[in-house]
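Can you read through this structure? Questions will come right after.
What you see is the complex with one protein chain gone and the rest in place.
Chain naming follows the written order as A, B and C, and within any one chain the residues start at number 1.
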Amino acid sequence: MPDKEGVLRDLVVGNRILANENILDAYGHISVRNPANPEHYFLSCSRSPELVQRNDIMEFRLDGTPIGGDKRTPYLERFIHGAVYERNPETSAVVHSHAEEILPYTISSESLIPVIHSAGIIGPVAPVWDIAEKFGDTTLLVINIEQGRDLAIELGNNRVVLMRGHGFASAGRSISEVVRVSIMLARNARVLTTALQFGHRVQALTAGEVSLRQKMRPDGREFYRAWEYWATRAGCSDML
Amino acid sequence: MPDKEGVLRDLVVGNRILANENILDAYGHISVRNPANPEHYFLSCSRSPELVQRNDIMEFRLDGTPIGGDKRTPYLERFIHGAVYERNPETSAVVHSHAEEILPYTISSESLIPVIHSAGIIGPVAPVWDIAEKFGDTTLLVINIEQGRDLAIELGNNRVVLMRGHGFASAGRSISEVVRVSIMLARNARVLTTALQFGHRVQALTAGEVSLRQKMRPDGREFYRAWEYWATRAGCSDML
Amino acid sequence: MPDKEGVLRDLVVGNRILANENILDAYGHISVRNPANPEHYFLSCSRSPELVQRNDIMEFRLDGTPIGGDKRTPYLERFIHGAVYERNPETSAVVHSHAEEILPYTISSESLIPVIHSAGIIGPVAPVWDIAEKFGDTTLLVINIEQGRDLAIELGNNRVVLMRGHGFASAGRSISEVVRVSIMLARNARVLTTALQFGHRVQALTAGEVSLRQKMRPDGREFYRAWEYWATRAGCSDML
Partner (left out) sequence: MPDKEGVLRDLVVGNRILANENILDAYGHISVRNPANPEHYFLSCSRSPELVQRNDIMEFRLDGTPIGGDKRTPYLERFIHGAVYERNPETSAVVHSHAEEILPYTISSESLIPVIHSAGIIGPVAPVWDIAEKFGDTTLLVINIEQGRDLAIELGNNRVVLMRGHGFASAGRSISEVVRVSIMLARNARVLTTALQFGHRVQALTAGEVSLRQKMRPDGREFYRAWEYWATRAGCSDML
């Protein structure tokens, strides 16, 4: 079992990487399931991810209740995380993001399909969840566990679910995997957007290609190279 | 009533944030109504917003006349600010910007509608004002109070009015709110521009969603998080 | 008459500004006519504009011959500058650039027309010169005075001429004016490109608006504000 401090250090690094790669800004967050207790997860208190430090990390029950009477202000949308952990036992890390590149795909019938090899990791499809279908007019924020659970149903066994007019939630087997999924999702969106502009048919990855990409070991040397690179760019290579 | 020095410090921070977020460059400006005298407002002398300091702030009557015989060169387009304060008593802060992302919507019949949750704050519509309709051929600059008043009529009770071939003016209940409106307007424009390219129908926020977003308290923790983040990126977190 | 050292200092600042604003990279250049001798002009030896210093400046006759037996390697395309000075007596400064934003307009029948107020300075039209029309297959570089003169004919009394598959040449009454023309040309191109994408009619500045913008004094406070801003961003505010 991974040691808790190592996991929390990776969580801080994940926050910094996602901020530096423009997946998160003042908003959005990344969490990790407690490796010692699958009914709990770790997530920063309400701070911009770029500024998150070890001591900002809080622990939550899956329903979003802080552990140990922690009185700090939590993120309003923490329910996304708990609901995904609750539904998918194999998920160990979750990201919620408003990355601009993917937003057009949440307000259009155009599908965000994987077209580049590095995005095979996101899986064959990214369904779109519209909070209004079940909850009517809202601020579009996921502010209770019922809304989180409805989102988790739409996510299903996929790695990514888009949220209409809002952003996406992604799920991974580790912090580094969910970071990779999130960065590659945005990259794939940029490439697809440009290719669509040409007005010709766009060639997606085949089902077989996606499957082979998803089977690549997320803890191998090739994947670690990107983690090291992103951390270095984010100025926290000393935390590796 | 907020203290004057606190307001002026926030005004300097607002200048720096808007410059750093590419809403202002050498041109454009942000003002705040004098909390002790609603017939006056504060605005820098003619300097690039990125370079504005506390001592650059001048005080003006709503008609654009400097207070106290201040001989420094004012911004040519200060009349935008006074005219908006004159018409909208609830407006406490005004931005005028030439942000590139919104300019295409000022020279086309395409409407800049809110499509992402964070842009609900701008309201359901951003009307376009064409200075030529009433004033014929000009430099497109708003250089007297009559032109400012005509612009303020088009703004009406909206948060934003686009200016043909020129930029936009935005109004808020506080400095941090008008900064937020301005940044989210540009972000919304980027997302909408990409979504339009797909050639399908684009799903806007509903009227109910916009209304709920506009009712969110501009001084809450969630909103402050962005102010802190933007100020940190702009290198003036020490002024918070 | 402006003093020579002041002019050369401005020329260095102009190099740095245009490099920092992405109008020049390793290639492209800016020159100034010798205020004491209209048959000569000043231009750096063959160096990237970002790296140009006072001692790199060479002096040339309008036909491109270096003055004083200067043996340093000159820019291959210096003939653009001399030919424009030769044809247009009122031109005091010239830029040649490969700015990416304008290149699409040099290989398409789409016209680069002024649509934003700050681009009125470029004039009503930017004609496109194709070196192949008179000189057939070349490297597309302007490497002798005959090619320069053919380009200058196409420029005529305009401020800008586009060069097919290559870039643009711009002319101004001062260094700061030609820098402004060049930066605003690229900005206008970005805005126009996006507006064209919407598929609706794009509203250009009227002839009267362009005329009024072109009559604005290039040495006024409003224009100097941008020069100061650009120089500060380029790290050479100490040279102002």
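To be clear about the criterion, contacts are C-beta pairs under 8 Å (C-beta built on N, C-alpha and C of every residue); 3 or more make two chains touch, one makes a residue touch a chain.
Since the model is a prediction, treat every value here as computed from it, not as a measurement.
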Displayed chains contacting the withheld chain: A, C
Option touching the unshown chain, where C:Glu21, C:Asp56 or C:Glu100 are the choices: C:Glu100
Hidden-chain contact residue, picked from the options A:Glu5, A:Glu222 or A:Asp238: A:Glu222
Which of C:Leu76, C:Ile153, C:Met216 or C:Leu240 contacts the chain that the document leaves out: C:Leu76
Footprint left on chain C by the chain that the document does not show: 25-27, 46-48, 50-51, 73, 76, 98, 100-101, 103-104, 107-110, 132, 136-141, 164-166, 193, 196-197
Chain not shown, touching residues in chain A: 115-118, 120, 187, 190-191, 194-195, 197-198, 200-206, 208-209, 211-213, 216, 221-222, 225-226, 228-230, 232
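Here, only the chains that are shown with their structure count from here on.
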Between chain C and chain A, distance of the C-alpha-averaged centres to the nearest whole Å: 46
Multi-chain contact sites of chain A, meaning residues that touch two or more partners: none
